[in-house]
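Moving on, here comes subunit A:
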Amino acid sequence: GTAAEPPASAPAGAGGKLKIALSNSFIGNQWRVEMENVFKAACAMPPYKDQVECSVFNAGNDVSTQSRQISNLISQGVDGIVINAASTSGLNGVVQQACDRGITVVSFDNTVDHPCGITVNTDQVKFGQQLAQFIVDELGGSGNVVMVTGVAGTGADNDRNKGAKEVFAANPGIKVVAEYSGMWDSATAQRVTAAQLPSLPDVDGVWVSGGTDGVIKAFADAKREMPVFGGEAENGFRKYMAGTLTPQVKGMSIGQPPYLSVVALELARAVIKKEREKGNLTIPFPVVTGSALTPGETVFPDLPDSFFADFTDSGPNAILVLCQQAATDGTPCPGATLSVKLGTP
Partner candidate 1 sequence: MRDLQDRLGYLVLAATALAYFAVYTTSLGRPPGSFDYLAILNTTMPLVLVALGQSLVVLTGGIDLSVGGVVSLCVAITAATGGAPGWIVAVVLLGALCGLVNGLVVAYGRIAPILTTLATLSVYTGAALWVLPVPGGSIVPEVRAVLSNPNVPTGLGWLALAVAGWWVLRRTRFGLRVYAVGSDETAARAVGVPVERVKATVYALSGLCSAAAAVFYVATTTAGDANAGAPFILTSIASVVVGGVAFTGGRGSAMGAVAGAVALTLVIDVLFFAGIDPLYQSLFQGLFLVVAVLLGTGAALLARRRAA
Partner candidate 2 sequence: MTVVATGVGRAFGGVQALRDASFAARPGEIHALAGENGAGKSTLIKVLCGAIRADTGTVTVEGRIATAFQELSLLPDLTVAENLLLAAPPRGRLGLVRRGRLADEAALVLSRYGATGVDPRSPARDLAVSQKQVVELVRVLAMEPDVVFLDEPTAALAEREVDWLAGHMRRLRDAGACVIFTSHRWREIERLADRVTVFRNGTDVATRERLTEEEAITLMTGRTLGATYPDISGIVPGENALTVSGLTSGRLREVSFELRRGEILGVGGLAGQGQRDLFLTLFGAGKPTAGGLSAGGSRARAVRQPRDAIRAGIAYVPEDRKAEGLLLHLSIRDNVALATLARRSRAGFIRQRAEKAAVSGIAAKLDIGAGRSTAQAAGTLSGGNQQKAVMARWLLTDADVFLLYDVTRGVDAATKHDIYHLIADLARDGKAILFYSSETEEIAGLCHRVLVLREGRIVSELRGPVGDAETIVAASIREPADA
């Protein structure tokens, strides 16, 4: 994985290739690794292989580092910057500078809220709503629900919680009996849940912003009856849904897809090439419900539980389709040409 090699000293646009860089805020969890891997894989696949020269940078979760790196990208004269930000707001200054120099900036996942950049994301409020609605429906409108939230102080956490609370509040039969942070981390979510469970009454549904497999394990360890789960796209969660892991759980899994980075890449390319107007994009999230999961497509029996199973879209309207090694190794899918369907703006 040495896709980070920046071009030696080629001036911008030399050889007709676009220079697009991914500035990732940090790489301390699996989702980010996958997101980077699929980006690298996409860059090595046609049509990007011939059109784009990619590079990848990480900022160690530090806004000033990321800001420095983006400044350097500006100095390098890249054509486009694809950003997963360390802070929604922290990069506004430098993004403005990039825009001023005519660089196309596309941010995704943890987006930059400066208006001059383009964002690609899923609807986080809807994420919360949809999972909550699923739980409400499964419970027939009444029951005890636990909310396991994410990293406080971030936009995504706030939006997801907001969506969920709206739905729960609209259903008077639903009682939120506990709300605590699992830090979007399976291990933390498991520990915290395990410690909370003994003092919780019967739990009928659990809404999880991230770390779903950890929460399920805590319920299993405590030999509690399995509630209905609405959670993220962790491979482990899906294994439980598919019954690969026992006890089988009933749930809905919605993922923030790692391929957002590829969508952002495509968007950046299209905008630079003037194939597309500037404009934000909201993509639907891949949703999996029930137990009909397809091994190798929506669940991966030999990959880690913490793996995000939605690195590729599936079904007839799939935005893009990637193979497993793109997510695991960052290597291109053999023989395939990548087509990313952005839909009409």
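Heads up, the rule we're going with is that contacts are C-beta pairs under 8 Å (C-beta built on N, C-alpha and C of every residue); 3 or more make two chains touch, one makes a residue touch a chain; residues count from 1.
Per the selection procedure, all candidates are chains of the complex that A comes from, given by their letters.
This structure is a prediction, so every number in the text was calculated from the model and none was measured.
Undergrad: Pick the one that touches subunit A in this complex: which of 1 or 2 is it?
TA: Of all the numbered candidates, the touching one is 1.
Undergrad: For the complex, give me every residue of subunit A touching candidate 1.
TA: Within the complex, subunit A contacts candidate 1 at residues 1-2, 4-6, 8-9, 11, 24, 27, 36, 56-58, 60-65, 67-69, 71-72, 74-77, 87-94, 96-97, 113-114, 151-155, 158.
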